[in-house]
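A single protein chain has been omitted from the complex, and every remaining protein chain is retained in its original position.
After this line comes subunit A, so read on.
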Amino acid sequence: MTSMCIYYYFGLLLFIAGAITPLVFPQKTKRFAYIFPTTGACAFAVFGMYLLFDHPLDISAASITPFLEFVFRGDAISGFFILLISILTFSVSIYSMGYTKDMVNKGVMSVLFNIFILSMYAVILSGNVITFLISWETMSVVSYFLVTFDRKEESASAGLLYAIMTHAGTAFIIAAFLLLYKYTGHMDFAGIKEAAKDIPAGIKTIIFAFAVIGFGTKAGIIPLHTWLPQAHPAAPSNISSLMSGVMIKTGIYGILRTVVDMLGVGPEWWGIAIILIGAVSSVLGILYALTENDMKRLLAYSSVENIGIILLGIGASMVLASSGLHTLSAIAMTAGLYHTLNHTLFKGLLFLGAGSVVHATHTKNMEEMGGLIKLMPYTAFFFLIGSVSICALPLFNGFVSEWLTFQALLFDFKSASAVAKLIAPLSGAALAFTGAMAVACFVKVFGISFLGMPRSEHARGAEVASPSMIAGMGFLSLLCLLTGIFPGHTIKFFSSSVFSLTGADFSSSGTGILSIREISSGISPLSLFIVMISLFIAAVFLVRIFGGKKKITYGNSWDCGIPSLTSRMQYTATAFTNPIRVTFKKIYLSKRHTKASYALKPYFAKAIEYRDDITPFFERYIYQPVTDFIHSLAGKVKHLQSGDLHLYLGYILATLILLLIFWS
């Protein structure tokens, strides 16, 4: 117990206060109770940074019975994730003050919000299996209640799907932990780590597979991703931001903790498997995202894509580690963790932005938005920053982490096996494809929702978001920029986590320059930033000096001779993605319907109806058969449950008689 624990207990106290006080506050001031989680997040951020400076810390341990013992312990790996949660909680709490203004059940929201965040902290800080599982389940249950918070029909079904998926995942996690316990004799994470090298190789592989399936369900890897596009849109936006920004990262944390930290360096195909999962998730995730017209569903699919990119980095790191290339492995792990941080920042930001838009327009359908940049300028600006970051354009953070991931995949050719040499560059190609599609996707989101003319009454009535919402988004935007132009500093922050995961250091030199000595390549977003700014200023000056004064004339846009421009003449979201739908119709399995009615054939059409339904492959061909099978099985069992009291008593009698006969 050191003095740093004060921050931990202080934060804990603030979150508990944040959970309880809104219940007794008067209705009007309830939303200001989010000041508690805001300060609590600051306290935990300090605590997380302390852990990041490589000070492992036993926080508290309480033994209930010999088997049930609560142990909380922090090290560099958990410090990194604590910091992530704290940053996003800080912004989301500020944002929630404005966002929850018109919400019903504010008190309940606040209780669940605080418990949800505390349970995520508890998952990260758990020091043994029991504590971990209890925190994990608390997190799942509380987030279930948050997903179904608005009590609508579709939220209920989304919540049900989420609950089923997360519990199936937890079953695998429990199995993995029980196997670890059986072969090491420890419930304690530190003890398991020490004894893990004695586990037989076959068992290790089973544990690896179970951990990837179990934690992958939470992280949202394909094909276990189906709950994400359902649950994220159903939850209130501040919660979707937290769920997508940090909750799915607990899945990444779980994979890192069990596979990389506890099991240690494994055979090469483990890393290759992770790379393949990452590549498939990122490509399919972004392709499905492209076709979505629901803003939050689109962002949810994009989360699947980004989890894929994170796994590409982690997988590359595992491949390199099993070839004994520890320094390169550290660089790849840095790429994975950097993208984890970045995704927290920009996806949290984008969900908050989407929340403001949905809050203002009361619709999630982008076909009903448009022209919001004039009505909500700040939201549009910050949403643009988020979009640019997620598209990995220079100056913002996505660029750095995707560049690092590319490097990590490309220098996998140094690894020992031929398979890795083949797979890694191909995955690099997949990542390049993903990047291109991501740009298309976010051009669509931003262009259709914010530019042009309002497409519906909803969009016309939009109002500026409240100051606290803008502040919450602004903070994240600032961090997106800072982590984008100071990559060296950012990497130093979590180099201790990378060291404790891979046993090597990635030392990069310079303040604004990120260079990899091993392959002598580097980037410098800061100098790029300075060059761009100075070029811009120079351009402005040159235009001023040589261009002279120009007269600006205002006129109407050309409207093809039709009396007035209407919003129906605009590009729609569906039309925008149509080329991509056509190109990849083998993946989408799309069915197109065109129906036209003519006033005079063939040139004067009265109405043309165009529909393009994509087939959700995994839902239709994997989940649907399984669900049908369970339903038919349940239908057969249902006859036992007839509702007839006498029959139920008959079951008891039959059981008693059987017991009497077979007793002795």
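One rule holds for everything that comes next: a residue touches a chain if its C-beta (ideal position, glycine included) is under 8 Å from a C-beta of that chain, and two chains touch if they have at least 3 such contacts; residues count from 1.
The working rule: contacts and distances are computed from a predicted model.
Participant: Select, from "ABC transporter substrate-binding protein", "Deoxyribose-phosphate aldolase", "Peptide/nickel transport system permease protein" or "NADH dehydrogenase subunit E", the UniProt-recorded name of the complex's unshown chain.
Facilitator: In UniProt, the chain that is not shown appears as "NADH dehydrogenase subunit E".
Participant: Taking the entire complex into account, which one of A:102, A:198 or A:644 touches the absent chain?
Facilitator: Selected residue, touching the omitted chain: A:644.
Participant: What does the interface between subunit A and the hidden chain look like in terms of residue numbers?
Facilitator: 642-646, 649-650, 652-653, 656-657, 660-661, 663-664
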